[in-house]
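I'd like to ask some things about the structure below.
Complex shown without one protein chain; remaining protein chains in place.
As written, the chain order gives the labels A, B and C, with residue 1 at the start of each chain.
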Amino acid sequence: MNEASRSNLPPLQLHVPEPKFRPGDAVDYSHLVIPAAGAQARPDESCGASETHPLCLDLVRVLGEDHRAVGPWDPKLDPESLRRMLRLMALTRAFDDRMYRGQRQGKTSFYMKCTGEEATSIAPAMALASDDMVFPSYRQQGILIARGYPMVDMINQIYSNKADKLKGRQLPIMYSAREASFFSISGNLATQYPQAVGWAMASAIKGDTRIAAAWLGEGSTAEGDFHSAMTFAAVYNAPVVFNVVNNQWAISSFSGFAGAERTTFAARAIGYGIAGLRVDGNDPLAVYAATRWAANRARANGGPTLIEHFTYRAEGHSTSDDPGQYRSVQERTEWPLGDPIARLAAHLEALGEWTPEAHAAMDLELAEQVKAAAKAAEANGVLGHGLHHPFRTLFEDVFEELPWHLKEQSEQAIRERRIKWPEWKEEDS
Amino acid sequence: MNEASRSNLPPLQLHVPEPKFRPGDAVDYSHLVIPAAGAQARPDESCGASETHPLCLDLVRVLGEDHRAVGPWDPKLDPESLRRMLRLMALTRAFDDRMYRGQRQGKTSFYMKCTGEEATSIAPAMALASDDMVFPSYRQQGILIARGYPMVDMINQIYSNKADKLKGRQLPIMYSAREASFFSISGNLATQYPQAVGWAMASAIKGDTRIAAAWLGEGSTAEGDFHSAMTFAAVYNAPVVFNVVNNQWAISSFSGFAGAERTTFAARAIGYGIAGLRVDGNDPLAVYAATRWAANRARANGGPTLIEHFTYRAEGHSTSDDPGQYRSVQERTEWPLGDPIARLAAHLEALGEWTPEAHAAMDLELAEQVKAAAKAAEANGVLGHGLHHPFRTLFEDVFEELPWHLKEQSEQAIRERRIKWPEWKEEDS
Amino acid sequence: MSETASMKKLNMIEAINDALDVMMARDSNIVVMGEDVGYFGGVFRATAGLQKKYGRTRVFDTPISECGIIGVAVGMGAYGLRPVPEIQFADYIYPGLDQLVSEAARLRYRSAGEFTAPITVRSPFGGGIFGGQTHSQSPEALFTHVSGIKTVIPATPHDAKGLLIAAIEDNDPVIFFEPKRIYNGPFNGYYDKPVEPWSRHKDGAVPEGYYRIPLGKARVVREGEAMTVLAYGTMVHVAEAVLAEKGVDAEIIDLRTLVPLDIETIKASIEKTGKCMIVHEATRTGGFGAELSALVQERCFYHLEAPIERVTGFDTPYPHSLEWAYFPGPVRIGEAVDRLLKA
Partner (left out) sequence: MSETASMKKLNMIEAINDALDVMMARDSNIVVMGEDVGYFGGVFRATAGLQKKYGRTRVFDTPISECGIIGVAVGMGAYGLRPVPEIQFADYIYPGLDQLVSEAARLRYRSAGEFTAPITVRSPFGGGIFGGQTHSQSPEALFTHVSGIKTVIPATPHDAKGLLIAAIEDNDPVIFFEPKRIYNGPFNGYYDKPVEPWSRHKDGAVPEGYYRIPLGKARVVREGEAMTVLAYGTMVHVAEAVLAEKGVDAEIIDLRTLVPLDIETIKASIEKTGKCMIVHEATRTGGFGAELSALVQERCFYHLEAPIERVTGFDTPYPHSLEWAYFPGPVRIGEAVDRLLKA
């Protein structure tokens, strides 16, 4: 190209993504193409990865407008299992509601709900084996609930109290539950992704049968760790299921800042030549079916699958933000893929296996269950009210053994406590 | 899945890639599908990114078996330009040969050739505007040569001598040449990729018309920086051309360790929803045409393109390794896509615009040209023989101005020199 | 610095916002970017209103990739812009460390001045807000060890604005750590008592418009004879409160810039007082206090009347529930003061 001809060129322009709706805007979702439930092909679990690639640009859906389960992805769960799924999702929501209020009441510093996204943890937890290792982000509390992890222990962690199994060290909701095959949650986004691959590789090295599954938000796919994970999983054919929970928001930034204007997040799978699926994340049956497909494939040495769960973050990012500042409140109410709990309840009703009365009774019962757990946990203390782990525990677990400098610092901390509260006795806390 | 059924499951297995051939193996490339030249469609430069995606799994080729240029990607260069292209590639090779020998003779510490890959820098350099900013890896010396950067300056850098514009600070071949719109090369792989995006974004913010182009090896695509670059470029529609030089080897590791067993590197573009092309990197006309396509697209605010150049690293990774230790020597001789210089020469001959005699004469002339430049550079010193930049320059450019601690350290360095060589005078060096 | 300009009362967030506003108006090459900094104006609101004022191509949200944020900033700097990226929390800077340490900090040197990285990376740091181990860290020592990067930490709204302007104008990469604990008011270490807002503190008075506080110059917060206290960020205020309470005639130096360090001011003070206490919130081992201690004993050895005291965070992650046990608060500082007084 000739320098002289430059003057004829149009100036370059920076494209900066902007979401369709901002506070005050009326919401119109007519641009969203939502394929009919049941219309997506289901390739064999042992297929070549490229057979799944059309599904990366599609949307696997099972529950139709008439609340019936249709098509090849219908997992054909019995009513018992469906009711269990419904109950677990509702329990998760009840838990979130109470904990959110707990934070507002000053019982802890922070909380994060998963409202509207319950299907993306409950359904996978049911589709995986209970000892498959999960590497969650901070929004998969549903997995612990589905795996029967004691709710009181969850709340102890949230209250950072003296019974907190993590000794008050972690921000609320950053659980760790080895007994539930639930990996320690990190505050640093996306780091769990390569770790899940490493765990899966280890399982394969050992000839084990357990697979790994990892979760992160669509915003977090931009981190380098995501790419490392995909690359390693593709190279070593690691038995891992990658879940991208595309709830369309990352704090105040919409999914366009992670690349959603260009293609789907499931399409990343095409770029690495691994299997990928894009599912209606508010359709618990589709999520269940996709997870089972990917888990079976991984367990048969078919390698990794990336699943994008297309859903919507119905509430704020955390207790620290107010979504009304950056998005239209109508987004939630107009969201065309509905609510996973409502959709599953309607399906069960359509099957004649559920009633609104049963639902109301369940909600009451679950609220009571959570309340009881919260009360039990509160007996162990809430944040900032003195019932925490002993001071010396501050220095434990930095290393397996306390080196001299931490011993000295531990003594310092105890001394400081004595100076500040002369009446304090070491046994107290 | 039921825990009890576990015992029936096959053990998981770790797949560890292994190249087809190792030292001593006979090489058989019959598994390689090489499409016919001219058979690839050329979508309009303003097309939707997805129109290019079939090309990501194909191979754009222009030069046919009969050495004629065919098909829609034929850039229709005049014989003058073709001869210039040929000469620049041959000059690059002559330069490499001499510098390699220079290192072996102890004139410097390190060298890296680009033998067999000359087309991937010469052709893009010709297709880009001369003030488009390039962000190369260490194997694009051809760009400097194509842009007419003084060869003596290149060699001064390689010899780290007193005329080295980089003041002897950088490892040989880690050039920087602002006047040639050639960005400072980093020893850290892939870091230039997001930088190129940033430069391109800046150009777009300013309404400039200059675009950026970046290069890296297929092995380096595994770094997180690659992913950051692709994500940012996709999000902001940055005017940048990404080149992945797939020479199939990363030191001793074959491209399978970067994911090549699964899909192409061009396919990464599909994952981000940006334009992608896969070209025969040993076909200089295909490389030229692809670059021009991508540059025109970027300049018209059409956004980024990822180009995979499928080529072969004909020699060792650097002067520090011996490829005979990890791959079959036959790989090079059997490589079905030939040599870019030989192919372009044959094309010119087929056009009646070149002869073997002209080629031999050119080679002699270029060898003399390089020899003269090397001699001129040697007059400024070679590594480790005292003709280096003054000691105080060691402390300059850490910051714009010398802070007190570097002033003190600079005095220390001068004092040390006086102690070691009492006869030394500061003016000397 | 023009103290004659009319003043307004700002908290530290507002002062930072004001610095960005002043600079963006003066220099069209300045761009602000980071996670949530655009439309929303940052999780701490430091960039509020700027996108509206300067447009989406100068103030914008980014993908969640610290590597990408710093990497593109380096490229923009090479083009000729002056990017001011934000890293949402200092705890999340590690994915961008390679681009900072190997690229931004090295670019001028390795290209012999052909390319530079005039970028200012802003990031809230430090604890005391129950942020747990990934919203509380003080990683300044990872940067002070890297040649080619400047490290700046303000302790007041007044300084935050003047230093940020100087940092943005500086032609070298600067890491600008903002002590988030004192965004709203100076914290005296007594976490169980209410915090005084900046509007009631003298250093909450911030000149309007443009002014700079030169990098590399410390601020003597208070002159004194009994001992020298070296601190920065939040800890300046905590130390000040403890010493006032104890009635110690200490000379308190707010370093403001860690690299390049104002060694002259430090040296002069210690030659006068003969005693030195260093206070920082970061973990102890290998913290910037170690460098300060080494420098002081190298340069003032024969003036020192007592061992230099380092008062620091412990060598543990920043815990959630026991955050005040980790924090180098009044009791820890008080003990060190007493030791120095007794020596």
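As a convention for this text, a contact is a pair of C-beta atoms (placed from the backbone, for glycine too) under 8 Å apart; a residue touches a chain by one contact, two chains touch by 3 or more.
Please read all numbers here as calculations on a predicted model, not as lab measurements.
J.: Which visible chains touch the chain that is not shown?
T.: Taking every chain of the complex into account, the missing one touches A, B, C.
J.: Hey, which of A:R178, A:K371 or A:H385 is the one touching the hidden chain?
T.: The one listed residue touching the chain not shown is A:R178.
J.: Which residue from C:R82, C:R110 or C:H237 sits in contact with the chain not drawn here?
T.: Residue touching the chain left out of view: C:R110.
J.: Quick one: say which of B:M89, B:A119, B:V235 or B:A250 touches the chain that got left out.
T.: Only one of B:M89, B:A119, B:V235 or B:A250 touches the chain omitted from view, namely B:A250.
J.: Using the document's contact rule, name the residues of subunit A that touch the chain not shown here.
T.: Given the touch definition above, subunit A has residues 133, 135, 165-167, 169-170, 174, 176-178, 183-184, 186-188, 191, 193-206, 212, 224-225, 227-229, 231-232, 235, 397-400, 403-405 touching the missing chain.
J.: Can you name the residues of subunit C that touch the chain not displayed here?
T.: Subunit C touches the missing chain through residues 67, 91, 94-95, 97-98, 101-102, 106, 109-110, 133-134, 141-142, 144-148, 259, 282-283, 285-291, 293-294, 297-298, 301, 304, 306-310, 315-317.
J.: Considering the whole complex rather than only what is displayed, give the residues of subunit B touching the chain that is not shown.
T.: For subunit B, the residues touching the absent chain are 14, 16-18, 22, 109-110, 160-161, 164, 168-172, 174, 186-189, 219-220, 222-225, 250-253, 257-259, 320-321, 325-326, 383-384, 388-389, 391, 393-395, 398, 405-406, 409, 412-413, 415-417, 419-420.
In this text, only the chains that are shown with their structure count from here on.
J.: With chain centres set to the mean of the C-alpha atoms, which chain is at the far end from subunit C?
T.: Computed centres place B farthest from subunit C.
J.: Where the centres are mean C-alpha positions, what is the separation of subunit A from subunit B, in Å?
T.: Each chain reduced to its C-alpha mean, subunit A and subunit B end up 41 Å apart.
J.: Counting only Cα atoms for the centres, state how far subunit A is from subunit C in Å.
T.: 35
J.: Pull out every residue in subunit C that's touching 2 or more other chains.
T.: Residues 57, 62-63, 65, 67-68, 95.
J.: Going through subunit B residue by residue, note those that touch at least 2 other chains and give them in order.
T.: 201, 203-206, 224-225, 227-228, 231, 235
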